[in-house]
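Only one structure is covered here, and it is reproduced in the block below.
A protein chain is absent from this complex, but the other protein chains hold their places.
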Amino acid sequence: MTPARKKRLTLIILMVAGIAVGVGFALKALNENIMFFFSPADIQAGKAPANKDFRVGGLVVEGTVKRPGEGLTVEFNLTDNDSVVKVKYTGILPDLFREGQGIIANGRLNDKGEFIASEVLAKHDENYMPPEVMDAMKKSGQKMPGMDKKGI
Amino acid sequence: MFKWFVKWFHRMGSPPHFYRFAGSWLPWLTVVFTVLTVAGLYGGLVLAPPDYQQGESYRIIFIHVPAAWMSMFIYMVMASCGIIVLVWRMKLAEVVLICSAPIGASFTFLALVTGSLWGKPMWGTYWVWDARLTSELILLFLYLGVIGLYGAIDEKRVAGRAVAILAIVGMINIPIIHYSVEWWNSLHQGATVTKMDKPSIHWTMLVPLLLMALSFKVYFIISLFQRVRAELLHRERNSRWVEELFRS
Amino acid sequence: MSALLQTRDLCCVKDDRVLFEGMNLALKAGQILLVEGKNGSGKTSLLRILTGLSLPESGDVLWQGRPISEVGADYYEQVNYVGHHDGIKRDLTCLENLRLVQAMGKPLPIDLDDALEKVNLYRFGDNYVATLSAGQKRRLALARLVVTEAQLWIMDEPFTSLDKASMAMFQEMFEQHLEKGGVIVLTSHHDIEMPQSDVVRLNLSE
Partner (left out) sequence: MKRLSLSQAFWFLLRRDLLLAFRNRSEMANPLLFFVLVITLFPLAIGAEPNLLARIAPGIIWVAALLASMLSLDGIFRSDFDDGTLEQMLLSAHPVPVLVLAKVTAHWLVTGLPLLLVAPLLAMMLGLDEDAYGILLLTILLGTPVLSLIGSIGVALTVGLRKGGIILSLLVLPLYVPVLIFSSSAIDVAASGLPATAQISMMLAFLFLALSLSPVATAAALKMSMS
């Protein structure tokens, strides 16, 4: 092999090795939890930071949405089918907000362990169905695909 | 078979041949496009039932989703052309690359606008710095970068190679941008149709959606052909075939 | 003896204008090619295509019978190019500039001081280039030819801002290079008198 060829080969090997290491690190990162929002279970377990803003995601527990005052303040419970956290929010809720719906709330915990939200965002799922079909599916007890996803 | 393909590839690469070929296909494509669009819109806006959860406002997916698909698809077309430009230095690939960029940018813009119109009733806000939305916005900037760079270089053959490099670099970055933004913030729903198990969309909605997707693809081809024809005439204005074309 | 540098059906188009097409040249060791022609006739374009900096519209440049894009590093070892720009840094001294030229991977024949002496810049080694006159800078740029030992010299107007004496000095240097079996391609507005050498003329305006 001529020296020029050998040099080029070395460089190509170095390059491929660099890419491999890069991809390796990327895969390592993908395996770790990078989403920095917390589930009600995390809050119960005390994993969520105190006195700092963070995001919590979960389903609104049916029958818990209350409007205690005259104003726009809303209270509801949020669950990940494991633990429950109480959320308080003052402001206009998005249309999609309803019981049983997945939401993401931004805010911080107060001393009583309640989550004081400064923002509530509703997440709609990726299913598109006519209402009758949905009802039929619910009746037959079929689980909607995607509803058992982590986080929401 | 391979030989035949190479021959076809070279013949398509010749500007006069492509000019005639594209011209003869345009009327047919227009017919196909009209039929698909009418069928898709009728199916989507009239025949399809309202959604159990989002009511009538979900109907915007018949524009939004195909536009978003196109925005990615056209970028891939551009990057593939970029590779052809750098490896084989084919003139037609340069022209296709640069003519795709404004179409891709328009689809990206359309996807963003319809998405934000949809976001208001669904999420309660026109714009959230959500993963999909943000990466789509960055994709728009990548398109604008390609258009801007091409416009800034006077010598068009050189400009073609410059945007080829840029398109390829951008292609590597698209998945990175996509995942980085997704991890950073996620509100947009997951993929519906491309999920490996059965699509979680009812067939009455799926059919018009696919029709619209197909119609957008055909529209892209029509618009691309017309742009490429115009650009070829401009670039080759001093060549013999253009002269003959206008004399006859 | 077979040709060292060849072109095959070379065609160059700039801004939609065909500068030259179907150009077939062949240069043997010891030959010098003088490229002539009016302004804008494509002299610089031709030279840049020969170095591989620009790409031709179609056709090939061959070195020892192989296209230069294939030969790669082995070709660049043998090319010395002096273009319109001097290719030297103002904020470095003459010696620092030449040292960098040598770092570019070409064979090294002589000491840097000798090279400076050859172009009459011996005492300026540690001077910043910014302090040199235009002619001195050009001489330093041409010193690049002798600090590395390449067979092919390609020069675009090497004699701009040089006086008569320096011109004569460089023509003598070129003749020595040709005697050693080198090849030179150059453009010049000045008359070049090299009676001992095998001069090939190419006029791009015709």
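Order of writing sets the labels: A, B and C. Residues in every chain begin at 1.
Following the convention adopted for this analysis, contacts are C-beta pairs under 8 Å (C-beta built on N, C-alpha and C of every residue); 3 or more make two chains touch, one makes a residue touch a chain.
Every value quoted in this text rests on a predicted model; they were computed, and no experiment measured them.
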item: Omitted chain's touching partners, listed by label; value: A, B, C
item: Residue of B:166, B:211, B:224 or B:242 touching the missing chain in the full complex; value: B:166
item: Of A:14, A:45 or A:92, the one touching the omitted chain in the full complex; value: A:14
item: Contacting the left-out chain in the complete assembly, out of B:12, B:29, B:86 or B:221; value: B:86
item: Identified contact with the non-displayed chain, of C:102, C:120 or C:188; value: C:102
item: Sites on chain B contacted by the missing partner chain, in the whole complex; value: 86, 138, 141-142, 144-145, 148-149, 152-153, 158, 161-162, 165-166, 168-170, 172-173, 176-177, 180-181, 183-184
item: On chain A, residues whose C-beta touches the chain left out of the figure; value: 4, 7-8, 11, 14-19, 21-26, 28-29, 32-34, 36, 49, 52-54
item: Absent chain, residues of chain C that touch it; value: 48, 51-55, 73-74, 76-77, 79, 81, 83-92, 96, 99-109, 144, 149
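Please note the rule applied: only the chains that are shown with their structure count from here on.
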item: Centre-most chain, if every chain is reduced to its averaged C-alpha atoms; value: B
item: Two chains joined by the most C-beta pairs in contact, as defined above; value: A-B
item: Length of the line joining the C-alpha centres of chain B and chain C, rounded to whole Å; value: 47
item: Inter-chain centre distance, chain A versus chain B - centres from mean C-alpha coordinates, in Å; value: 31
item: Length of the line joining the C-alpha centres of chain A and chain C, rounded to whole Å; value: 65
item: Residues on chain C engaged by chain B in the complex (per definition of touch); value: 14-16, 55
item: Residues on chain B engaged by chain C in the complex (per definition of touch); value: 89, 154-155, 235, 237-238
